[in-house]
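Before we start, here is the structure in question, set down as structure tokens.
A protein chain is absent from this complex, but the other protein chains hold their places.
Right after this comes chain A.
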Amino acid sequence: MTGPPPDRPERPDRPERVRVERVRVTGPPRRRTPAARTRDIDAETRLGEVYMGSLLREQLWLAVRVLAVLAVGVGSLPLAFHLWPGLTGVRLLGAPLPWLLLGVAVYPFLVLLGWRYVRRAERNEQDFLDLLSEVDG
């Protein structure tokens, strides 16, 4: 048998369809540059140390700031009540101040601090990711 393959019968009355191949157009592999930067960290070069150092400093500094707010906002309360015992008798909305502060207000404050920390910490990490995957000009 020399005929055409049965699944593609020729139709002489119609021009044959030209198959358009999809051509992949790409630039040079983009992986090279980021790989070079992560390689600096992997090889623990001076530059890699700088990258890592900046991330560590940024995250630690953020943590220290949050803890400082915690120390001032919550940690200073015992000292304040020690120095001004009169505060114990102060009433706000019909309830004594210590109970409002220690029993209620502290918890939203802690959650708010935590929420702000998580947002900032994730942004720091995103910055680090951007830095390492930036294509050099």
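The criterion applied here is as follows: a contact is a pair of C-beta atoms (placed from the backbone, for glycine too) under 8 Å apart; a residue touches a chain by one contact, two chains touch by 3 or more; residues count from 1.
In this text, contacts and distances are computed from a predicted model.
K.L.:
What protein name does the UniProt record of the undisplayed chain give, "Response regulator", "Cation acetate symporter", "ATP-binding cassette domain-containing protein" or "Sugar ABC transporter permease"?
P.N.:
Hidden chain identified via UniProt as "Cation acetate symporter".
K.L.:
Can you name the residues of chain A that touch the chain not displayed here?
P.N.:
These residues touch the chain not displayed: 35, 38, 41-42, 44, 49, 52, 55-56, 59-60, 62-63, 66-67, 70, 74-75, 77-79, 81-82, 85, 88-89, 91, 95-96, 98-99, 101-104, 106-108, 110-111, 113-115, 117-118, 121-122, 125, 128-129, 132.
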